[in-house]
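Every protein chain of the complex appears in place save one, which is left out.
Residue numbering begins at 1 within each chain, and the chains themselves are lettered A and B in the order written.
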Amino acid sequence: MLLCNLISIAIRVGAPRIVPTRGIPFPTGDPELVPEEERLLRRRLLERALEALGTAVEAPTVFDAPETPSGGGSAASSAATTAADSAATKAGAS
Amino acid sequence: MRIVHYVNQFFAGVGGEEAAGTTPDVREGAVGPGRALVAQLGSEYEIVATVFCGDDYAASDASATEELLELVREASPDLLVAGPAFTSGRYGLACARLAAASVRAGIPAVAAMHPENPGVEEAAPAPVIESGKIGREMRASLQRLAGAIEKLARGEELGEQDGRVGRPPRHNRLADQTAATRSVELILARLAGDRERTEVLLPSFGSVTPSAPLEHPEGATIALLTEGALVPMGNPDRLESARATRWLRYPLDGLDRLEEGEYQSVHGGFSTVAANADPHRLLPLDVARDLEREGRIGTLHHEYLTTAGNGTQVATARSFGVEWAAELRQAGVQAAILTAT
Partner (left out) sequence: MSATRVRDDEQGSRTGLRLLIHDVVEIGVGAQTGFAGGRLTVGEREATALFAHPSLASVRVSCCSPGESVRIIKVLDAVEPRCKGDGGDVFPGLLGTAQLRGRGETHVLRGAAVLSAGFLPRAQEAVFQMSGAGAEFSPLSGTHNVVIEFEPAPDAAWQDVAAALRLGVLRLAVHLAQAAVDAAPDSIEELEPLSSESSGLPRVAAVTNIQTQGAFKDVLVYGRSMAGSLPTWIDPCELADGAVVSAQYGHPALKNPTFVHQNNPVVAALRASDEVELAGVILCPEPVSEKEKRLVSEHAARLCAALGLDGAIVTKEGGGNADGDVALKLDALEDIGILAVGLFAEMAGRDGTAPGLVVAPARATALISTGNYDELVALGATDRALGGERLGIIDAAAADELELPIAAIYGSLNPLGWNRVTCAVEA
């Protein structure tokens, strides 16, 4: 499965299972977080990845980004989900 | 009509996966499925030579296509026929590349493979004819291919009705109305809710068949992959920062962490400062080991694969995907997690 930031491109090239990341330069991290929180985020990304791997899909499917460990980034997280939702709807149509 | 037939090492009778490294070679006349093909065609057709190559060599060696084209040229054919490659990605890519190079060199060519074979998108300007999914569908596949060959011999263009797959050729013509008038009709249609209508399709990247879900991760071997160009500090194997033509593998055996200063990203497409400060931001080894220890996954694969996904040619990226999948499957890996930047 694919952990990436540019969801629309991932959908366009047909990646079946996608989990959104916080930023292009750090797919499994976030330098804004303190180290313990970053590791926790990383763990949650990997757990979400396993969840995606265990889910049957028929077309490119975006799974929700994991919850923010704390503070900043929650807006980004829910924005990713929203974009993902409409993207997933479009993906269904294509 | 003089035909040269291209097949892989298996259909040439050399061997299976163990012979996938076979270098380009040629046999006189028809070999294997070529015999069945020529039996479907009339006596005016002859397979004068069969060129073949190991799938791994064809897929991974940059000069393979040129070498194969040389062998094709030497036989002076009227037509090159490549495949059928069914769903074999490496074989399909080899057929497609050879057919494309052949047409560009002035030798008409046609390739055959399953519509979902990654080779379909690589064959232009050569046409691709649909084949079945597996070798057992050889007879029907050859029948369709023979029909296409006969049409080509008559100088006709192949179309959807001949089993042609991939991007069909588009031609200029005069429409009834100007482009401006058509654009107003299109905006009206879009305003009325039609979001599909268009005269130009966005470039398509083919489709990827999703694998079946991973039922028991706790018993599975999982691989970590990254297109973030993560390499040992100093980039000893000289991975390119852009337009990569290679991928590399590095060991994870006995490692619980990727230490800062021992790894770096050489990706030219983003700022590597964060990744260099903590390589786990590209390859999550630390938490993967946690999950392994806790029994959430069975085993972490003993190495990771990497390349630089910066300005990579689509065709190259597609071949890497085919190669990685083959590589990991042979190594007994059940699932892979790819991080992208």
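The rule is short, and it goes like this: a residue touches a chain if its C-beta (ideal position, glycine included) is under 8 Å from a C-beta of that chain, and two chains touch if they have at least 3 such contacts.
The structure presented is a predicted model; accordingly, all values stated were derived computationally and were not measured.
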#### Entry: Which residue of B:105, B:140, B:187 or B:331 touches the chain not shown here
B:187
### Query
Among the options B:124, B:153, B:255 or B:325, which residue touches the chain absent from this view?
B:124
### Query
In the full complex, which residues of subunit B touch the absent chain?
124-125, 157, 159, 166-184, 186-191, 195-204
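Operating definition for what follows: only the chains that are shown with their structure count from here on.
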### Task
Mind checking the centre-to-centre distance between subunit A and subunit B? Centres are C-alpha means, answer in whole Å.
26
### Query
Can you list the subunit B residues touching subunit A in their complex?
202, 205-215, 217, 226, 228, 270-275, 277-278, 280-284, 286-288, 290-291, 296-297, 335-341
#### Entry: For the subunit A and subunit B complex, residues of the former touching the latter
1-6, 10, 12-17, 21, 24-29, 31, 38-39, 42-43, 45-47, 49-50, 53-59
